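Dropping a structure here in structure tokens format, bear with me for questions.
As you look at this complex, bear in mind that one protein chain is not there, while each of the others sits in place.
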Amino acid sequence: MKSRIAVTGLGLVTPIGEGRQEVWEGLLAGRSGFAPVESFDTRGFSAHLGAEVRGFDPAPWVRRQDPAALGRASQLAIAAARQALDDAGLDPEALEPERAGVAMGTTSGEPREVERFDDKYLAGELEQVGDEFMGLYPCHMIAAHVARELGFAGDNTMIPTACAAGNYAIAHAVDVLRAGRADVMLAGGADSFSRITYTGFARLGAIAPERCQPFDRNRKGMIPGEGAAVLVLEPLERALARGARVYAELAGYGLSCDAHHMTAAHPEGDGAARAMQRALADAGAVPADVSYISAHGTGTPTNDRLETLAVKRVFGAAAKNTPMSSIKSMIGHTMGAASAIEAAVCALAVALDRIPPTMNLEEPEEDLDYVPNTARDLRVVLAMNNAYAFGGNNASVILRKHEA
Amino acid sequence: MALENRRRVVITGAGCLSCLADSPGGLHAALVAGHSGLKAIELFSTDAIGCHQAGEIRPFDAQAYLPDRNLRPIDRTSRLLLVAAGKALAASGRPLEVAERDDGEIGLVLGTTFCSLRTIAEFDRRNLQLGPSYASPLDFANSVINAAAGQAAIWFGLRGLNSTISAGAASGLAAVGYATDQIRGGRANALLAGGAEELCFESFFGHYQAGRLCGSAGNRNEEKGEVPIPFDARRNGFALAEGAALMMLEDAAAAAERGAPVLAEVLGHGSGFDPLGTPESAARAVARAIRLALEEAGLGPLDVDALSAGANGSVDADRWEAAGVAAALGARAEILPVTAVKSMLGEALGASGGLQLVALLGTLEDGVLPGILGLEQTEEGFPFPGASPNARRLPGHRGSGAVTALATTLSADGHAWAVLLGSWRGSA
Partner (left out) sequence: MSSNAEEIRTRIKQIIANVAGLNAGRINDDAKLREDLKLDSLSLLEIGVDVDLAYKLELPDERYKEIDSLPAMVDLVQQRLGEREMQPKAVLG
């Protein structure tokens, strides 16, 4: 009998705001996080829009370390982690250090540090690269910095499975808790905006020139973003014993690999379908039990079509009655943070019985209910969060309403 | 989970590439013979750097191992991984007919620190020099840290569970731990687990500037120069290296069903993290990792026959790792045979854990533990009198020939991992 896991705290730093309340309200209101890219010069690029986190100040959050000694993704991660702990009513200093751990996902780690290196390299000024390169750059530093900030000495793992990483990190945290190796796990994802990532997606022709329109017939692509989200996960028994608020239970997860192509999904949605099926099996549920799906929904022609196909394969007749929306229509594609942000949103959907819309949806390409343009009241018993990544890594996570 | 009811995890094959050897048997033989794989770097120019030595794999002709397929989209890290994966699959008899309990698919859990920092940096530099419309699409596909795992999955049709784990030098042990959990939890029956890391200018330069290499400007040991000597009082850093090492981990019952030869059992694993960067905190993290590994195995300190430490010559980390092991194993540490293979292999980061474990498979088979090359004088308070520069046969292990061996790592950034391997003792 698998032990039950509770989601007791949420922390969010996104292109439409910080903190669970501001972000949730923004999503329900359809707020857009898109604007011309500011953090680097996009002249010469085929695209110019991004979903950056503007005006982020790490100082209130990064207290034990010098913010200037951390990469941006680490700063975002720490902000989300502290928010989540506050939200959960947990004082990190009161936790037993070896029983508190961190599992984070990312796509790029701290790419700005490589960019700095390259700038120096090309300018012939390599001697100016100091110890900060190895101290900041490796992606495992994100999880390390979070743990150093909070004094956590338990399991500390970075799972860099690109655009599905947040879900992978949450899945690992669930395993650590179920194995009894921690009392509290911080699980989530973080990525910082970078010219490397932007250049890559622009080069693939994947970035939409004007609007991000997931599932729309005229969609033209995704819009890169940045952000972080952290969920506090604990054994349900512990959460209830200390009187914590339980947003939702982390009911199960499923992972799969397409083994097909580095940047394009399997043409029949094969891996995506298997991840969903495994998640349902792990949660002891069937498709008809799912109230809401938080889609990967990047807005690219291929992803949205194949994702719809995979959902139809798994859900069959129930697909048309299962609302599915993509918040990437508002906050863009925040890479490794995306599925963590979406998992947090699913936890709120389950707790508050409301679901966010897919914005900019004028002409749905297919006949599923994509929750077009307006948030909706809905009794959400089971929410499924799907994520698909380069390299064919797929992950589905299921959150379930906690009924006392 | 009670030991009796728990799925057991065994190793049914292994493949590796390192600066010393390209087979598990070759690796063990070279380590026992005390050979060093460290050499002057030819892969890139070290003119701008005060260090010139690393565990470079040379010659490395991936096409020779993987004929008839297009390697252009595959960068060095992925090539190292593909070769090791092919060897591990072949060695394990590629269990495609695994029991119908799941869909019979093989997965991959890969430890890596950077995947390919070189690909990422070159992609960026080409963009800066030629403009974004001339950035390389193939390089971008390889610039994500899970790229190598993805390439391997495509190449070999590995449609089972696929994940990438990063914890610095502890990545490989972490990957094996993760894979073990997945198999015990019934989510997979067969997983390749281990790690890969390439040697590249960007990584080498970065480590040099951080003063971590044994020949770094601030580190140079007058007597020894650029040679890493783990646990030695004169140590002053590590030598960087590259490699790939994978083991086929399987559910023991499934392995028995297909008649697979079993090389060893994964008895347990554990981890800890040092958030403070102090000797006590670091040792505590290592001790926690070992304690959890022993608990999972249902064993105690006296059951450990040998230690393969991740010590690589780092001034502090070597000492803290030793202190942590001593704290966990108590009196057993005083007579414990200890090796530190990075004295010969260098620090291959994501590939290290896999290489440590693959090397231990040799020890499990013939009872011989490699020495610590170059070890001459340990410092005061060093807890392992059993550490020696020479290979040694493990003292009579209760007459059964069975060996229980511990592999540990404390990374430069505070990640501590332990994996316990044992001779396969019984039926599933």
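Labels A and B are assigned to the chains in the order they are written; within every chain, residues are numbered from 1.
By definition in this document, a contact is a pair of C-beta atoms (placed from the backbone, for glycine too) under 8 Å apart; a residue touches a chain by one contact, two chains touch by 3 or more.
Because the structure is predicted, anything quoted here is derived from the model rather than measured.
Only one of B:A33, B:A90 or B:L130 touches the chain withheld from this view, namely B:L130. The chain not shown here is touched by just one of B:A54, B:I106, B:A141 or B:L336, and that residue is B:A141. For chain B, the residues touching the chain absent from view are 69-73, 130, 133-138, 141. On the side of chain A, touch with the chain left out of the figure occurs at residues 46, 203-205, 261-264.
We adopt the following convention: only the chains that are shown with their structure count from here on.
Put simply, the C-alpha centre of chain A and that of chain B have 29 angstrom between them. Interface residues of chain A, counted against chain B in their complex, comprise 44-46, 97-98, 101-102, 106-109, 111, 114-115, 117-119, 121-122, 126, 129-131, 133-135, 137-141, 144, 147-148, 150-162, 168, 172, 175, 178-179, 181, 195-196, 199-204, 255-263, 271, 274, 278, 389-393.
Interface residues of chain B, counted against chain A in their complex, comprise 1, 48, 73, 103, 107-108, 113-115, 117, 120-121, 123-125, 127-129, 131-133, 135-137, 140-147, 149-151, 153-154, 156-168, 171, 174, 178, 181-182, 185, 187, 202, 205-207, 209-212, 270-277, 281, 284-285, 288, 292, 411, 413-415.
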